[in-house]
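Yeah, one chain of the complex is gone here, protein chain that is, but the others are all in their spots.
Note that the chains take the letters A, B and C in the order they are written out, and that residue 1 is the start of every chain.
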């Protein structure tokens, strides 16, 4: 019997095959929209190859989920759920992926996972009416229903909440899941930063189910050490590269300073639509859009790293974790130094990083050793090393435009800590 | 003495180093704009990894030109010229690279090389006034002058017109030049199509100067065979992939049907700016923009391949090479079958391909064999095979939207050949 | 249920899994012996990375055969046969793989396929009595019988003689079979010569069964063109590299000049055992062994390429295809120029190449195009180009030791053509 299918070529995993419900899902507007969302926000400003998108990453996660399902010999139904969840786990991403999440969390108290949930459950639509009319789409929600897959089950997996079958959630959302496996190696490929070349095949081969949980066989300790180090190195050298961060801060500030804007609208935007929206606005928003187009970025005027700071200063700076205090401080700079609104940005990244990326230093992995589950941490000092690495390596950074750099630099300490 | 420099990581060539004039050129707006122009137009609709841009390709060409200069032991001045030309050779590209060239050639009688020339000579600007005011840019023209490099010399190299030092032009524009070396391997990397993995290092090592010309040592015949085949295979499987072509035809049609539009304005656009401009317009233009966003492409309704066509039909179809006849025929379809304007597109690609890519089957390479230059063609039958491969593999294709596919399909032959 | 299995890491294909009969076969002495037989004879003298062995290649062929069986959805029994045949197809190789085949063919009228057959059918043993006693091996023949696999069926596949199921033999022995796919990419990997980086996955995905035959879908034409060119380029640049050839000729001459030696004994040897046997002998044999150890090779004294030869000369030289005439000519050189026995070797490689590698320019592939099988040659000029490329690029070569190089060089033409 001939089964209709489609093969898509991926530079990382080779041919990826779709059939059945997946053949329809990849045509859904929520999925196709993702090729307009860059995986790494503004990383291409530093690593010019990094233009890859959430679409490829979603395909890659689907591929790995399917492979894991084969290796673990899951039941047919479970496989379908896991692969669906992997394919759909990122459909709620707004423009430039993680870039705007802090603002959204602050103003709406939602993040991309909540939006993913809303989309899967059919409670929210990613397209506007004009688009809807023209393309008459079957949404993800429609397709899941048509194939008798319960959207709620998918959401549970994506959130890692699968009580009865804990391993399913762990495949999607745990210390090492298919999402991370794909992005570590993919981001490495497109940035050209070799740290992320991990041995995914070997890792998957060491997976095992035990007492309803996902675990790694003892012989897999080495490959887990390797993956955790790779992830940590990718964070410090790519995801938290200072220049990338500067571009993200600029865009966030442009959004933050917009009047009467509905954050939900921004979330629907693709990367390009957001930038073009900014261009149509005035002054600061337009300025930021043009600056990003030509890579005329703000510059560091002041930076403090953890190692150069005494306890008192440290405490003082940590207060700026609070976004409202931070904004007030930025305004203080602007007032005192007569700098136009939006041109001083203070970054205190540590808390934010751990909110948006709770898995960054997670090492909660079970090792199956002679029939018993033990903690990965018992096997290697690499586990604690990964947890205590400093990412990012600055405690606070102040950026501004070229023309105000010197004055901000000189006054930074006095204004910041007064 | 400390020389200021900057290193950029490229996934293909590794670290690429810039200093001196190049350090300034890579900040010029004409160069930075290129990271907004996709190298392969709409290839990412078929090969989801292919989001790479003209910027990376320009860096890669610069890298190879610099390396070739070292290997050939060129004079310092010549090296600087060759590397400049390689870095700048694509700054005149409009949105989606080659996609709109046919339209431009038709309406303005210019192509991206002419525009590159205009930009380098300072006769045209890539940015508008608002942008100019804000970023106060040093243009490529300004920077070259500041460093006492004659822009006209750069243009000569890019066009391959270097009478006194023929080899310089050959490095930039000949049967195998640094431009092609970079794009073959780069497009292979980002699409995941392995055909283009060529041995650039070995090729460069076999280059030699002889009588003011660039030649390849006899031991390099194999690597040349390999590169020519790779190029040919990349054309048939990637550059002239039917689905990619369909997206390109849709965009071209949207531009073509626009009233009162200045083609020069379109050329300045980045990819995103063009799409967003279409979205703001009505009906057909907006439809195409939304279709491209969600990948709702037109479909093949009719295709003829060379091998299935008799001499009479062949002659008839070749008449449609003429863009005006072709448009009239499209209108005929629309009138007879009552299809909305723009929804029937006829593609007769062969002539167009050879106009926009005259190097596609060029094998004009000199081999240095015991002190004498001979033609590459004398050494291997691969040369003629490359020239006679059929690219693309269709003589004519008619596309339309899903709802009119059947009717166009049925009537195609009768209307087309009447 | 737990199935016993073993995973072996291969740098080319990743993890290769063995279970059931294969778990025993890989422990058989005929298979384990292969890690003592270099895949490319003396290629490591030119490409220092090329120390890989017939064992890895056998594992790789097994892997690809298994994968092809999955993709073609073969019956369980057929898959087992194909995978067995792939694993065992090279067990009859003597020391240094193809190096000594000409001599064996001349003196015994057998080649490595005949010996493979004898071993699989249990008619010949690869080990001597002492070895047998110590390791008490289950031979390949024993294991096949234990698992109720008919050794004769395996032999048929290896020879490509499978009338009732033609496709099975084609997987193992045809214009493109799993053996070739593996060695092209493997030899490329270990030599560092990039020509052989072929897209095996894509090729396998285009395979299809039709009328009991193996065919390639039309969309696979490009990948076939790529593989055939890759194979041809590997022949000219690696397998028929002149320096590699010189080392092979030296070893062959040492064997040829041995008195009272049983060729069968040489065939059983591993690479090292053969070299050590030569070292224990006198004069010429010992000299060759020491020369090979320290890479003190004979040198070219005279070479004629096809393109520099007129019809008369060509005819004259082709007579030397006959090994007896060639040996007489070598003795003539030695007598006239007073050179020690064995120090003049004449190479006329063309015929020999095509005897030992009948697949070198085969392009007999069926393309399935709209339900009908057509010849690959109808689709592309690359097919005929591959057939007519000159491999090797010399018609005749005479080699000798450094000290006699000049005199042989001077007299070569007159003695050779008199």
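Structure notes:
Everything that follows uses one rule, which is that contacts are C-beta pairs under 8 Å (C-beta built on N, C-alpha and C of every residue); 3 or more make two chains touch, one makes a residue touch a chain.
Every value quoted in this text rests on a predicted model; they were computed, and no experiment measured them.
When the full complex is examined, the chain removed from view is found to touch A, B, C.
Contact with the chain not shown here comes from a single listed residue; of C:24, C:256 or C:273, that residue is C:273. Note that of C:33, C:156, C:202 or C:245, the residue touching the chain absent from this view is C:33.
Of the listed positions C:293, C:341 or C:410, the one in contact with the omitted chain in the full complex is C:293.
In the complete complex, the residue from A:28, A:46 or A:193 that touches the missing chain is A:193.
Only one of A:225, A:248, A:330 or A:401 touches the absent chain when the whole complex is considered: A:225. Touching the omitted chain from subunit C are residues 8-12, 14, 27, 29, 32-33, 35-36, 44-45, 47-49, 51-53, 55-56, 59, 127, 130-131, 134-135, 137, 189-193, 270-273, 275-276, 286-287, 290-291, 293-296.
Touching residues on subunit B toward the chain that is not drawn are 7, 9, 14-15, 201-202, 205.
Of the residues in subunit A, those that touch the hidden partner chain are 193-195, 197-199, 202, 222, 225-226, 229, 233, 236-237, 307, 378, 380-382, 384-385, 388-389.
Simple rule for what comes next: only the chains that are shown with their structure count from here on.
Computed from the mean C-alpha positions, the centre of subunit A lies at a distance of 33 Å from the centre of subunit B.
Each chain gets one centre point, the mean of its Cα atoms, and the points for subunit A and subunit C are 51 Å apart.
Residue positions of subunit B touching 2 or more other chains, listed in rising order: 193.
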